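The block that comes next holds chain A.
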Amino acid sequence: MSADTAVEPRGQVNEAQTPVISVRNLWKVFGPNAERVPGSAELAGLSRRELRERARCTAAVREVSFDVAPGEVFVVMGLSGSGKSTLVRCLTRLIEPTAGEVVFEGEDILRADKRRLRELRRRKFSMVFQHFGLLPYRTVVDNVGYGLEIRGAGRAERIRRANEVIDLVGLDGYENAYPDQLSGGMQQRVGLARALAGDPDVLFFDEPFSALDPLIRRDMQNEVIRLHRQVGKTMVFITHDLSEALKLGDRILLMRDGNVVQAGTGDELVGAPADDYVRDFVQDVPRADVLTLRWIMRPSRDSDQLDGPELGPGMIVRDAVRTVLAADRPVRVVENGELLGVVGHEEVLDIVAGNQAGA
Partner candidate 1 sequence: MATTTMTGASTRTTPRRRITKPLAVVGVLALWFVAWTLLRGQDMLELPRATLTELHHWLNDVNDSVGASRNSNPLFLYFFNEIRAVMDALVTFVQGLIAQPAYGRPVPVLGWLGVVALVSYVSWVFANWRVALLAAGGFILFGLQGLWQESMDTLALTLVAVFVSLLFGIPLGILAGVSDRFHRLITPVLDLMQTMPTFVYLAPLTLVFLIGPASATIATLIYAMPPAIRITAHGIRSVPAPPVEATDSFGATRRQRLTKALLPLSKRTIVLGVNQTIMAALAMVTVAALIDAPGLGKTVIKALQTTDVGTAFNAGVAIVVMAIVLDRVTTAASVRAEQGGGEVDPRIRRLLLAGFGLVAAVCSYLSYTYLWASEFPEGGQLGEYLSQGATTVTTWAQHHLADLTSAVKDGVTIALLNPLEALLAESPWWLMGAVIVLLAALVGNLRAAAVAAVCVGLLVGSGLWNASMVTLAMTLVATLLVVTLGVVVGVWMGRSNRADRVIRPVLDAGQTMPAFVYLIPVVALFSVSRFSAIVAGVVYAAPVAIKIVADGVRAIPESTVEAATAAGSNTWQTITKVQLPMARQSLLLATNQGLIYVLSMVVIGGLVGAGALGYEVVAGFSQGQLYGKGLAAGAAIVVLGIMLDRIARAAGQRSDRASTAAQS
Partner candidate 2 sequence: MRSVVNKRVLAGVSLSTVAALTLTACGGSKIESTDVAEADGCGTFNIAINPWVGYEANAAVLAHVAETELGCKVVKKDLKEEIAWQGFGTGQVDAIVENWGHDDLKQKYIEDQKTAVSAGSTGVEGIIGWYVPPWMAEEYPDITDWNNLNEYAHLFETTESGGKGQLLDGDPSFVTNDEALVKNLELDYQVVYAGSEPALIQAFRQAEEKKEPVLGYFYDPQWFLSEVELVKVNLPEYQEGCDADPEQVACDYPVYDLDKIVSKSFADANGPAYQLVDNFNWTNADQNLVARYIAQDNMSPEEAAEKWVEANQDKVEAWLPQS
């Protein structure tokens, strides 16, 4: 299954727009003669273990396809070993993909020569890393200006721009500190500022917060949401943390053993898991926090009194609980003046009480 099944992004993104990144049939195989694997119907069909035994190869990414729309936060989620980090590195060719296409703004990146690739990395992409990847012997300001330095910007411009983004991520006052004088969370703010400094079109995040404490992590997630609102960049975000994915992602791609298991919005994953793996994965999610009324409404019955309050189908259940419970008749779910269904006490309570029947 691939992600080009039409799904409506949660943000203000219009799916009709041309995608910023369009990935088609992407493969990354490690091992000897890796390039023969994607082409061979026989090998490509093998399980991970069979492939290792037969060809001594490991397929970290297998035939992955998806689109990222401009301005959206696209999350790739999976457990460790699922291939998600490899996938994101393939997008900028930090790891060279074995086969497939990565089209960025109409250009197949896999065909770009070294010079062009460098140009893209310098101007169009930037990345935030799990282990920060800061240079310990440089001050915050020099770390933030690093990307600009690589592309050859003058010192004055670097400092000016670095100071701007340092303010943006809330690090002012630490310009001349060294990374080892900062806490983990602050170091990652430096990483974030460094990625923003070059004003890229797309930001890649490789599990940026998994090395941080839970509280700091929450702060940083909020920071990303705030920055996304403020600068509106397209973001590709890798995480192994479902709640983080649900919190940040307009759309989520769930990977397992290099394969795409399901792609869609958060409520789609929770509301309509593609298989048992996904169901297992999402079972502990507080469903009321994720699902919208669309997922729990039922067709109106004749017995329903259709003069109750009116709510949109995109409203999250938790936000609707009060209204539904306060009303003495079912709430009508209306979109563009059309009645889609109704939600009564029973549906809401099922969800809030964690009853699986809604799935």
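Keep this in mind: a residue touches a chain if its C-beta (ideal position, glycine included) is under 8 Å from a C-beta of that chain, and two chains touch if they have at least 3 such contacts; residues count from 1.
Per the selection procedure, all candidates are chains of the complex that A comes from, given by their letters.
Predicted model, so just to flag it, every value in this text is computed and none were measured.
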item	value
Complex member in contact with chain A (any copy), out of 1 or 2	1
Residues of chain A that touch candidate 1 when the two form their complex	92, 94, 117-123, 125-127, 129-137, 146-147, 149-151, 191, 194, 198, 204
